[in-house]
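Before I ask anything, here is the structure I am working with.
Other chains of the complex are left out, but the ones given are in their true place.
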Amino acid sequence: MDKKSTFEGLKAVYINCTLKKSPEVSHTAKLMRVSEARMRHEGVNVERIRLIDYKVATGVYPDMTEHGWDQDDWPEIVKRIRAADILVIGSPIWLGEKSSVAQKLIERLYAMSGETNEKGQYSFYGKVGGCILTGNEDGLKSTAKNILYALQHIGFSIPPQADCGWLGEVGPGPSYGDIEWEGERLSEPAGFANEFTKRNSTFMTYNLLHLAQMLKEQQGYPSKGNSASDWDQGERWAFENPEYR
Amino acid sequence: MDKKSTFEGLKAVYINCTLKKSPEVSHTAKLMRVSEARMRHEGVNVERIRLIDYKVATGVYPDMTEHGWDQDDWPEIVKRIRAADILVIGSPIWLGEKSSVAQKLIERLYAMSGETNEKGQYSFYGKVGGCILTGNEDGLKSTAKNILYALQHIGFSIPPQADCGWLGEVGPGPSYGDIEWEGERLSEPAGFANEFTKRNSTFMTYNLLHLAQMLKEQQGYPSKGNSASDWDQGERWAFENPEYR
């Protein structure tokens, strides 16, 4: 089979949680594009959302216009996430943490966790998630932990090495893709030559594709033992632990 | 097909990282047994390891007897993990964190990440991981983040809702399964009636099984785009990002 066609039919959404509105330059976007380009090269339908360019309300309900907010673009955005097989969250790192925009995204995703699919599972079951992070010095792993944990908590599956990013040496310094620092031109854009970043962004991209493909072929997870609706109706799948009786 | 037979042939290892040596009572073990019993009920081959009962050396090499330690049970333990499809790490929570025994386990697992399988992938690729945590008041999610992140970093896949546990109300209080507190007998063992703990331990157990089964049938992940050996030999899978050239 033609390798290029393997992943055709898959759909991915990349959400950039930069603090900067368009058209300001987002360093995180530069690394996200590398992964996006890979996916497109593999025939995947890729969408890109820069969250701060939208009017997304703050809160923990699916539609905040029902809770006192004048406008809320979230219901439209979540439709695009629902239509995708893969969600990649990008974020800058500030003081060692994901951005407030990324935190808001997670709050809004979490607000959907009451919804279930036709099997009674949380509605993000069957999708896979990853993240792309950039900072100038520290915090990739701790930020990735929080994002990947939140995703798996609400139903996403996490393949191996599902995060990637770039960090410079500790202390102030250029951000990913900067071409100058403190007035001096760099020999190449910061981080572009980093072998580890290139490798991990590749591995992340393909692992997301492989697992998404696998789950798509299986039509997601069987509902035995994980259907919230079935549980609520008293189903215990023919087993009650003796200690609990 | 008989549902009971679906998961036969799968093998799981549960590692309890309690700070207490046998035969002291481990509260975490009580919750781990619920999940283990479920797996056995589904025909899975389940092994249980209480890490502190072994002489596992401290360090970041596969065999610390080659680095100045007299004894190291780790090489034997890692064989059992390698033979399994599923790894579940159990840990108590102390001051909001996993135990030092769990941290040592992760250091030793991490030390194996230089090894690759026959496809050139990290050797834990194709396995799935989860965790079971108990504390009396706080720290389940933050502890789970660290454990699940470490697992996915070294090659494990993480299905949805791959953690479970029990916590009491904030402040001092009984631990999971305690039958008395401050001299008074409890109406039932602490946490045993908690619906959320029961549900999540069930969901975790089945999601680990479903994903392990899926990966086993697929013989793990295809090596395209994630083989460390291929990468080291210059393979880039027919694509070089324009920005990187």
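Residue numbering begins at 1 within each chain, and the chains themselves are lettered A and B in the order written.
Note that a contact is a pair of C-beta atoms (placed from the backbone, for glycine too) under 8 Å apart; a residue touches a chain by one contact, two chains touch by 3 or more.
Please read these numbers as outputs of a predicted model, since none were measured by experiment.
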Problem - Number of copies constituting the complete assembly, 2 shown - result: 4
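One rule holds in what follows: only the chains that are shown with their structure count from here on.
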Handout entry: Inter-copy rotation, subunit A to subunit B, in degrees (Cα atoms; steps of 5)
Key = 180
Fill in the blank from the handout: Seen from subunit B, its contact residues with subunit A in the complex are 3, 30, 33-34, 37-38, 41, 121-122, 124-125, 141, 144-146, 148-149, 152-162, 189, 192, 198-199, 202-203, 205-207, 209-211, 214-215, 218, 221-222, 224-226, 231, 236-239, 241-244
